[in-house]
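The other protein chains are all here in position, but one chain of the complex has been omitted.
So, subunit A:
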């Protein structure tokens, strides 16, 4: 039942559909069913929003501290500093998303180069 385990041209696509697409979309469908009962200003919606934010934030933290692939080659201190300084630049530039991302990338590239 591995990706290469069944010798048929359609198998990898069925694998992706079941292991990837359905496994992902099922939570979107559950979200639609749950969200239809939420009103714009309910306390429950506040909890839903903080929990959604917390879950994405966990992914952000993992991608920064335990990245896979090429980013893992950058020193961990540089990754953290780049995110923190980029975020600060975003706030200083009156919530400019572009400024924050550009400064963050610049710190990452500069720091990576200096420390390796």
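Operating definition for what follows: contacts are C-beta pairs under 8 Å (C-beta built on N, C-alpha and C of every residue); 3 or more make two chains touch, one makes a residue touch a chain; residues count from 1.
Rule of thumb we're sticking to: contacts and distances are computed from a predicted model.
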Among "Branched-chain amino acid ABC transporter permease", "2Fe-2S ferredoxin-like protein", "Spore germination protein" or "3-oxoacyl-[acyl-carrier-protein] reductase", the UniProt name of the subunit that does not appear here: "Branched-chain amino acid ABC transporter permease"
Listed residues A:56, A:92 or A:115, member touching the removed chain: A:56
For subunit A, residues in touch with the removed chain: 1-5, 12-13, 15-32, 34-36, 38-40, 45-71, 73-74, 79, 82-83, 86-87, 90-91, 95, 97-98, 100-101, 104-105, 108-109, 112-113
